[in-house]
Structures are given as structure tokens and as C-alpha cells.
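Removed from the display is one protein chain of the complex; every other protein chain stays in position.
Going by the order they are written in, the chains are A, B and C; count residues from 1 in each one.
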Amino acid sequence: MNSSTAERDALYDRLIVERARKPLHAGRLDAPDVQGEGRNPLCGDKTHLDIALNGHHIQDIRHQTRGCAICSAAADLMAERLRGETVTQALQVADRFKALLVEPSSSAVVEKSHQVPLGALEVFAPLRSHKARIRCAELPWVALEEAFSHVDG
Amino acid sequence: MNSSTAERDALYDRLIVERARKPLHAGRLDAPDVQGEGRNPLCGDKTHLDIALNGHHIQDIRHQTRGCAICSAAADLMAERLRGETVTQALQVADRFKALLVEPSSSAVVEKSHQVPLGALEVFAPLRSHKARIRCAELPWVALEEAFSHVDG
Amino acid sequence: MATHTAKSPAASQLDVQAIRAQFPILAEKVHDRPLVFLDSAASAQKPNAVIDSMANTMRHQYANIHRGLHWMSERTTEAYEGVRDLVAGFLNAPSREEIVFTRNSTEAINLVAHSFGALLRPGQAVLISQMEHHANLVPWQMLRDRAGIELRIAPITDDGDLDMEAYKAFLADGKVGLVAITHMSNVLGTITPASQIAEVAHAAGALVLFDGSQAVVHHKTDVQALDADFYTFTGHKLYGPTGIGVLWARRALLEQMPPFLGGGDMISTVTFERSTWANIPHKFEAGTPAIVETMGLGAAIEWVSQVGFDAIAAHEAALTAHALQRLATVPGLKIVGNPRMRGGVVSFTMEDVHPHDIATLLDRNGIAIRAGHHCAEPLMRRLGLSATARASFGIYTQKEEIDVLADTLVRIRDFFV
Partner (left out) sequence: MATHTAKSPAASQLDVQAIRAQFPILAEKVHDRPLVFLDSAASAQKPNAVIDSMANTMRHQYANIHRGLHWMSERTTEAYEGVRDLVAGFLNAPSREEIVFTRNSTEAINLVAHSFGALLRPGQAVLISQMEHHANLVPWQMLRDRAGIELRIAPITDDGDLDMEAYKAFLADGKVGLVAITHMSNVLGTITPASQIAEVAHAAGALVLFDGSQAVVHHKTDVQALDADFYTFTGHKLYGPTGIGVLWARRALLEQMPPFLGGGDMISTVTFERSTWANIPHKFEAGTPAIVETMGLGAAIEWVSQVGFDAIAAHEAALTAHALQRLATVPGLKIVGNPRMRGGVVSFTMEDVHPHDIATLLDRNGIAIRAGHHCAEPLMRRLGLSATARASFGIYTQKEEIDVLADTLVRIRDFFV
């Protein structure tokens, strides 16, 4: 297996493929407190988020995604990672995730990474070298930001 | 003297320079039968023609030219060549002059040249290799065509 | 200029290896794999003839054109205007003055929408089809919103052909001033029945523009035989440079149309009060044109003509047939569209694998295809899709590359299912 194939497999980590095929956090909530939507008009991808809050904590979070494997898995792993976090923590994870997708150049990023662990979301790191696909992984986070734009942190 | 200098001298034949400086047929007529004007908006050159007819014959012809040496000399040598010709003959000379300025490719041109001699106008032949200057020499002939557009040949 | 009509059996056999050797980029590796470039419909690669023509112009014979009285300018002007003759021959245009150089097909269509659009009256309509590239849709929407021109959309059949009955019906009320339709779809590969489209349009009193961006690459184009009124194409898809495109239009139309851009070279005289326009085609070429790119376009046309459209068309037909057959064997793969006549473009989708994922995974194997809406969003909506994957073939494409594509698609699908 040469390095390029290795990288390919890294980009499409088994976890990504599995979550894209069989998401664990897909669906809608009966009574979401906030909702958000992300759309990429360039390819028609779309994520809808339903979030139930308990005070400042995310009690439940579900997504409905139509998109590529990267986008679908990102939505599912995001939901998994954020359940139970506060809104503030969730937005910190969002920042950290964005930083993951650009070259790890500034030490500020490294520092932050000690504070907010990304967990399974780290599988998206190889996207760095696939600029054109980065927005696929970002789409659920766009929806998240929209959902929280109505909540004061 | 290398060939390029030779060609230069050929293009600006002594005759052209002299006629440009001291035209022999410049001026206006008191009572022209027909008049014509040629303008080149791209450089501001301008020739005005006054022609006196005697029946179908060109009795007198004068030009007033503001332009480069090629244009001025062409006007003066045209006037000289056409005085005394019929309108029909003048237009034949015009055709022949145009043909002189393009590559002598067709035998038709050669044939014609036996019929209508250009005389001193032959000095403009080197213009062939200076496409951008051809319209300088053509301007007086544009004026001629305008003048004769009101005369039935 | 090479003849377009060499028709010996030998001429229609294309020596793909010899051709590939003329495209330096094809020797490149991508992710350690040999480049398999199946994205020519987006933009084709360039042969040495084109690259060298541009470089040599800049190395040996360059100056700004028109009205320069010195040797470099006169020679460059001659060469530039010589390409106009070449293009006229390439399209079989009645006259060189009918060839207008633009940046690309998009600008050519915008020019028509602006300058011919100015001759249309409110209440008149422009008729396009459901399979247009945005380049042949958005300029007409802008004209509609600016000038009160109605925009009509002729439907396509499920196979991806223009629905000729519906097309005729759209022309029936005589309000359509212009039909603007692609000569070949960049998504479905459909080659439209252009002369029939023109005949029907003319019978209804409409003029007709063909977007030839894809079509000119694959077969010999003859605007007189098509009875077209406007025809556009773009250099970079014809193995030529970027930055250069062509509008052909009938002389009488160009003469009637007001200019598009103002500036140097397109005027006859200028005063502060008023300007008058140069003769066609210069009226439509404002400012310093893409001189070097025009030389490159000339080289591309000469090069393609030397290869010969009989050979090109035969080669691409064989490739396309092979691709349709091989792709049909890939599990879960669906070809999009089944048009009566097809150029070297095949769109497809795969069950359970999004086109973006297909493209990225193919790329990891050195295979370049395009995925997305291909600048034809409304067509995607008509097809009920948000994106397709698209492989497109050129003069340098090898059968074996299509085999690699099909085999890799099988592996990708395995990976996802």
C-alpha cells in the first residue's frame, strides 16, 4: 500500500464511511428548542439540526443530512461529540474543528487543543489537503452556528 | 548601403518628399464642377479635391491636403496624372493604383497595367510592404471616388 | 491552414500515442499515479503547438496591434488578423468580419444578450432549453430583468433530448425573437439537432444562437450548413489557451447591434460630445485584445484541423461507446441521460456514493473527473439530482483509461457498501 493509498484510506476513515452509511444521530426531535440549517448551493448538500436544551446544556441533538460521506459523517460525529456540552463549550469545539481543517500553523491552535478535545472528530484532519472538500465537513457547523445565533451563550 | 536602407529610400522616393514639401497642384478652384473629400479619422489626415470638367474630361484638378508625406504626395501626383483624362479613365487609374498597393499576385492586374499606365504614381509600389501606411496613399483616391459619385461616368 | 476535409481511411485512424506525446502534462503523476485526465469538457489540456506558439510570439514577434507603424506591430497585427481568417474557415463563416474575439463563450453570449438584446422589444421573448449551461441562462435572466423580455424554457425529454414538439409550441405565438440553445450539453453529452432547431426557429420568425462551447471540439462545425445566426465557442476547451473565445454572427446583425464595451480600437472618431463606432468586427473589440492568446487559438485550430475531425469524431465515438458499455457493468452505477446523439461526455451517479466522494476517491488514484452541478443547476433539478459525476473524453484519451476508471469505480463502491 503506497502512501497515496494510505492517505486515501485516512481521508475516508472507516468511521466516516460507517457513519455516512448508518448515522447514529440522524432524525428529528419532537420539540427542539433551537434549529439550524446549512446548505451548500454549489452541490446541493444540506443539513438540518434539531437541538433540545436543558438550561445551557445540549440535552439532545439530531441531524437530517443529504450530502456526501464527509458531510453526513461530520454531522453525525458532531452530534455525538456535542451532546451534553454547554452552548459555550459547543462553540469552542466548533472553533477547534475549524482550526483542525487548516494547516496547524499557529501555536494558539495547539494550545487550544489541550483545552477542548475533538475526540472522534479528529478523523477529519486529512481534509486539510483537500481544500475543495472542507466545506463539506463544515456544513453541519454552519447549521450549528445558525441554531445558536438565537441563544445567548 | 544595405538593402533595408535601399528600401527606405525607395519608399520615400525623392519625388514623394519633394511633392510633399512643394506640391505643384495644391490649392482650390474658383468654380469646381465636382468636389470630394477624404478623411482618415485615425490620424486626422484630410484631402479636399476640386475638379473642373469639360464634358467628360477632367479639365483641371486641385487638392488641399493636410497629412503625411505619403498622403500629400499621392494627392499631388494623382492630380498630375489625371488632368486631361476622362472620368472613366480616371477611375481606371484609380483601380490600377489600388492594385499596385497589393501584392501583384493576379495576372489580371498585370494585364490591366498594359492598358492604364500609372506613370509617376509607380513610386508608391514599395508601400505594399507597409500595410499600415497604404491608407495614407489611398486617401486622395477616396476623395476622387466621392467627387465622381455624382457624375455618371 | 490545414484542410478540414481529408477523408482517407488512414486519416480517420488516430494515433493516440503520437498525440499524447504532444501534451507534456499527460506525463505528470498525481498522487504517485499516472494522470488519467477525464475532465476535458471543463477545460482541455494544451499541445506543444499551442504552448510554443504563445511562447514564441512573446519571444520573437510581439507588440500591441492596430495602428502601430513599426515592424513588430505590423507583423503582430497581421498574425492576429490571420487568426480571424483561420476561425472563419474553422466555422465556415461567410466572412472574416463576422468573427469577434471575446474572452470566452460566456462573454460572447453576454455580448449578444447585451447588444442584440438591445434590439429586442418588451413583450418579445428569448427561448432557451432546460439543459443550458449557466452561461446560456444567466445572461438572458439579466436581460429579462433589465428589459422586460420574457424568458421561455423549452423542456427536454427524460432521455435528455430537446422535446421538439414542446419546442415548436413555444414558438407558436411568434413572440420569440431569439432561440439560444446549446449545440452540445456539457452534462448529458446530447448533441442537439441544430439545423432542425434553426429551421423551426426561422419559420417562426426567430433568430437562433448556438452555444458551441462543447460541440466545436468534437466535430466539424459549419455555421452556414446549420443556418445559424449566432455561434459561440471558447478556446480553452478546443485545446487552446484560456482568455480567448469567439462570437460569430451574421454581418447584418453585427452591423445593427450597438457596441458592448467602449474604449480604444472600437471607435472611428471620438470627441468629448460624441463617438462613432469602427466597422465590424472591431466595433466589438474594445481595448488591447488577448493578442498572444489569439495566436494560441490559431495554433490550436491548425493543430486540430491537422488531426482532422473525421479522426477525432471516430476516436471519441469509439471511446464513448466503450465507456457506456464498461460503466454499465459497475454495480449501482446509473448513466444520466440517453440522448440520440452524444459527444464524448458521460454523466453518472452511483447508489450509496455521493458524486463528491466518487471524485475525491478517483483523484486519489490519479483519475480526474468532475462532480457537481456542472454549472447547470436547473438541469440538475429537472433530472431530480443535486449532482452527478462526469467523465469526459478528448483527443488524447485512451481506451485503457476508461478501463481504469471503471475498475476503480467498482473498488470505490465496494469500499462504501
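Worth pointing out:
The working rule: a contact is a pair of C-beta atoms (placed from the backbone, for glycine too) under 8 Å apart; a residue touches a chain by one contact, two chains touch by 3 or more.
Please read these numbers as outputs of a predicted model, since none were measured by experiment.
For the options C:L137, C:V187 or C:L238, the residue in contact with the chain missing from this view is C:L137. If you put the hidden chain back, the residue from B:I70, B:V93 or B:V123 that touches it is B:I70. If you put the missing chain back, the residues of chain B touching it would be 2-5, 7-8, 11-12, 17, 20-21, 42-45, 66-70, 130, 133, 136. Interface with the hidden chain, as seen from chain C, comprises residues 24-25, 28, 30-31, 35, 37, 39, 42-43, 45-46, 50-51, 54-55, 58-64, 67-73, 103-107, 109-110, 113, 133-135, 137-139, 141-142, 151, 153, 234, 236, 241-244, 259, 261-267, 269-272, 274-275, 286-293, 356, 359-360, 362-363, 367-372, 375, 377-378, 381. One chain of the complex is left out; on chain A, the residues touching it are 41-42, 130-133.
The rule is simple: only the chains that are shown with their structure count from here on.
Here A-C and B-C are compared, and the pair linked by more C-beta contacts is A-C. For this pair, chain A with chain B, the centres built from the Cα atoms lie 81 Å apart. One inter-chain figure worth recording: chain B and chain C are separated by 47 Å, centre to centre, where each centre is the mean of the chain's CA atoms. Those residues of chain B in touch with two or more other chains do not exist in this structure. Under the contact definition stated at the top, not a single residue of chain C touches 2 or more other chains.
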